[in-house]
Each structure stands twice: as structure tokens, then as C-alpha cells.
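Please read through the structure below; I'll follow up with questions.
With one protein chain removed, the remaining protein chains of the complex are shown where they sit.
Chain naming follows the written order as A and B, and within any one chain the residues start at number 1.
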Amino acid sequence: MIYSKIRKVLGDFYLVFILIFLYAPIATLMILSFNASKSRNRWGGFTFDWYGELFKSATIMSAFRNTLVIAFLSALIATLIGTVAVIGINNMRKVPKTVVMAVNNIPMLNADIVTGISLMLGFIAFGISLGFKTILISHITFNIPYVILSVMPKLKQTERVTYEAALDLGATPIMAFFKVVFPDIFPGVISGFLLAFTMSLDDFIITHFTKGAGINTISTLVYSEVRRGIKPSLYALSTIIFATVLILLIVSNIAQNKIKKK
Amino acid sequence: MNKDLRKVLAFPYILWMIGFTIIPLSLIFIYGLTDRNGSFTLSNVLSIFAKDHFKALLLSIILSIVSTAICLVMAFPLALTLKSKKLNKGSLIVFIFILPMWMNFLLRTLAWLSLLEKNGIINTILNFLHLPSLNIINTPAAIILGMVYNYLPFMVLPIYNVLEKIDDNTINAARDLGANTMQTLTKVIIPLSIPGIVSGITMVFVPALTTFVISNILGGSKVLLIGNVIEQEFTKGSNWNLGSGLSLVMMIFILISMAFIAKYDKDGEGMSV
Partner (left out) sequence: MKRKFVSIMTLMSMLSVAVLSGCGKSDAGAKAGSAGELYVYNWGEYIDESVVEEFEKETGIKVVYDMFETNEEMYPVLEAGGVVYDVVCPSDYMIEKMIQNDMLAEIDFNNVPNIKNIDTKYMDMAKSFDPENKYAVPYTWGTVGILYNTSMVDDEITSWSDLWNPKYQGNILMQDSVRDAFMVGEKMLGYSMNTTDKAELEKVKEKLIEQKPLVQAYVIDQVRDKMIGGEAAIGVIYSGEMLYVQNEVANSGEDFELKYVIPKEGTNLWIDAWVIPKNAKNKENAEKWIDFLNRPEIAKKNFEYITYPTPNKAAFELLDKELQENTALFPTDDMLKNSEVFKYLGDEGDSLYNDLWKEVKGN
């Protein structure tokens, strides 16, 4: 009895320790965003100035917009290509299927630096000038495998019989697909989309190699600022991003609890 | 007929993968196996054994092994504790632990720079308490810290996923049969979580091995990892052949980890989110 109590206390203690480890850096960024002094080492009083500057800075706002546009478009296109592909792959014979799935694993397991470099070499070899579209293509490329891996298991779970039953009852294949199969795989499609969205938001390395002139995402902007001297408005931006995610999390948690109670 | 028609649906995907995965990767092979004049050579690949490159590779391997080990040691008890809390699946607590992942990777690393600097926040606090200051910025220790912080969630998630699937009855059965806590852990829980551990290890090891960002930011450009060497050959040294050759060597490590995953995590349990 005492043992299990000690274990529980130790466990809680450990959780708190990890929490501090995880959140100390984030807290630091948040505090720095209110620091009137530009220096990271000195507290110059409390200010909201950096937030004002953030919304005025064309560089940061366009990087922010690029990040979101690329994340959204690449996730969307990857989901379309990926979902359609899963149906095709599922109907393949064993050998081609294994080959395709092996190729599918490459961008996921390959080191980002190798993927980034290979894409850059490819774009340059075919005379595609680096810019927004090359970042987008690259993000779609590393996103598709995540979509496939999310949708594939769901499609395997769907009963072929129901689909065939629908056909027997006179549905066209397309109708049967949308009425019978699609609802079953829908959760996989959505989680694939969201996974892709997150991956794209967080990517730096591949973007670093495939971005062109005058275009930045939040990641590449931070990287160049770190080497050049950071503007505190970036701290403000990260605080806003974090606060947004946190609020969404809490809201959705409350909403779900309410649904459960009903 | 119908089946063939449906196979067509995979064509856009297959074309995309050929155009943007297979062809670019074969370009790395072409660059890596030729010299500047385009004739075949192995010297780019073999230059991994050149003193500087080999040292950088060795250091990268050591740092990534150490940080993978630390991640594992930190993540396993964390996943166990989270499981023992018997949280319902979508508990807030679990999410609190994954939330930092959604801060941008570079912002997270940047935050550690502010914490660890000579006059940084940790040292300011230590000075205030009259404690000796912590001087790890621009050393391999800072890089390990950065790796652990950034890649820890990649270790926690797969292990937690696998642990979640272990039926409590299995554990209780072991207890009933007289196994003590330690035995339950080593004989039941750990063997059952191997798929999660293996995919966690590869998901931490590969990015840690090839990073150049963390070593640049937290290492003050004083520590040269193999990722830095490759990045510099492309962005500064303008020797793409050499950079590609070294990338080929990195791919060998990646192949090894793919093989590991294939062996221990057949159903992709750990990979699913």
C-alpha cells in the first residue's frame, strides 16, 4: 500500500519535472515578448510594443501567411492525391503494391536534409525556378505518405461486401463509393489532412533548400533572424501561436465534455 | 475491368512519386557518383573516411545515440505514468505533453539559446542564488539538450500508443501469477512495447543524426556535425558532388533504420498517431 503511494507521488513528481522541462523555454519566449529591452539578457520593463510592431511588419506577416497558405494547400492537395491513390493501391496485385508502399516510406524515413537536397537538385535540373511553387510541391511530396498511412488502414477495415451489395442494388460505382466506402474512410482522410497540415507547419529543413527569392515561412525567417539578430516581434508571434493552440485545446475539451454529459 | 479502372486512381500518385521522389533521389546518386566533369568516381562517397568528415560523422553518431538514449529513458516512465493515470483517451493532460510540439521547431530551439546563454536566463537565476553558472552553450552538451527537447515527443507518442493498447488484464494476470512489479515490467510491459520503442528510436535517431540546425544555433558553429558538412557543401562550398556523396552515406543509416522498423514494428503500430 505504502509502496504504491510512493510510486504515485514519484510519478506525479516526474510529470511535473517533465512539464517544467517542456514549458520553461516556451515561458521564456512569452516573457521576452513583453520585454521592453531588445536584449535577451536584460529586463527593460513591460511593453506591448512588439505586438504592435508584429502586425506592422510586412516581412513577418507575409511569412506567417505563406506558412499557412502552404500548410493548407499542401495538406489539401496531398489528401486528394493520397486518398484517391489508396483506392488504386488497394486494388493492385501483391508485388506492385509492396513496391509502391516501399516507395511511399522513402520521404517519411529519409532524413529531411536528403529529401530537401534531392528536391532542390531536381528543380534545378529541370529548370524550375525556386519559389512559392517549389516549396508547395515539396511539402505535398512529404505530406502524401502521411495521408496514405492514415487512410490505408481505414480502407482495409471497410467491408468489400457492402460495396458490392450496393452495386448489386443498382448503385453506380461512384455512388456506391460515396455512399458506402467514403463515410467509412472519412476519419482517416481527416486525420491524414491534419497530420499533413502539422508536418508542413513545422518543416524547416526541406523549405530551407527549396525556397527561392524573397519568400519566407516562419521557420526560414526565424533561422535567418537567429543568425542576424532577432527582432522581439518574433517572440510576440510565437506567443500568439501558442496561446491560440492552447485556447483551441481548452475550448474543444470543454465542448467534448459537454457532449459526453448529454 | 472495374478493378483495372480503379487501379488508374493510383496513377497521379505514382507519377508524383516518380517525379518528386524517385527522380530527385536518383539525382543525388548521379551527383554523388560523379565528379565535377561528370565522369564516374567513388571519391565523393569514400571521402566520408577523410579525417574531418569521419570525425564529424563519429561525433554525430555519438551525440544522436546519447540523445536517443536520454529520450528513451525520459519517455518510457512518462508514458507509463500517463498510462497509469488511467486517463480517458482524449485527456487534457496527455495533450499538455504534446502541445509544445506545435510550437515551431526553430522557435523552440531559439528559446533554449536564450535560456542557456552566458548571460542568459538560467545563469541570471543561478547568479542571483549565488550558485556557479552553467556554461554549456556552444558545446556538444547544449546540442544534446536541444535534440532531446525537440525530439522527445517523437519518442513519447509511439511508446504511449503501444502502452495504451496493452490490456490491463494482461498485467493483472501477470500479477496474479505472482510476478512482482519489476518482473511485470521486464517480462510483460517492455516486451509488448518493443514496436513503439523501436519506432521511437528511429524517429529520434535519424533526425538527430542529420541535423544541422540545432548544432548551428546551440553550438555556435563551433561543433561540426555531418549535417553541417553536407549543408555547407551545398550552401557555401558549392561542391554539390561531395555533398551528394556524403548524403548517400547518410542514406545507408536510414536504410538500416528502415530495416529495423520492418523487423520489429510490422504492423506500423508505433507509427500511427
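Brief remarks follow.
Everything below uses one rule, namely that a residue touches a chain if its C-beta (ideal position, glycine included) is under 8 Å from a C-beta of that chain, and two chains touch if they have at least 3 such contacts.
Everything quoted here is computed from the prediction, not taken from an experiment.
Note on the chain not shown: across the whole complex it touches A, B. When the whole complex is considered, the residue among B:84, B:119, B:170 or B:183 that touches the unshown chain is B:119. Only one of B:76, B:234 or B:253 touches the absent chain when the whole complex is considered: B:234.
From the set A:23, A:72 or A:182, the residue in touch with the chain omitted from the display is A:72, counting the whole complex.
From the options A:34, A:123 or A:142, the residue with contact to the chain not on display is A:123.
Mapped onto chain B, the footprint of the missing chain covers residues 51-53, 55-56, 89-90, 94-95, 117-119, 135, 138, 164, 220-222, 224, 228-229, 232, 234-240, 273.
Where chain A meets the omitted chain, the residues involved are 37-42, 65, 68-69, 71-72, 75, 120, 123-124, 129-131, 134, 187, 190-191, 193-195, 197-198, 212-214, 224, 226-230, 244-245, 248-249, 251-253, 256.
Note that only the chains that are shown with their structure count from here on.
By the touch criterion given at the top, residues 2-3, 6-14, 16-17, 19-25, 27-28, 31, 74, 77-78, 81-82, 84, 90, 92-93, 95-97, 99-108, 110-115, 117, 119-121, 124, 149, 152, 202, 206-207, 209-210, 212-213, 216-217, 227, 230-231, 234, 240, 243-244, 247, 250-251, 254, 257-258, 261, 268, 271-273 of chain B touch chain A in their complex.
Across the complex, chain A meets chain B through its residues 11-12, 14-15, 18-19, 21-26, 28-29, 32, 40-41, 81-82, 84-85, 87-89, 91-92, 100, 103-107, 109-114, 117-122, 125, 137-138, 140-141, 144, 148-150, 153, 173, 191, 195, 198, 201-202, 204-205, 209, 218-219, 222-223, 226-227, 230, 234, 238, 241-242, 245-246, 249-250, 253, 256.
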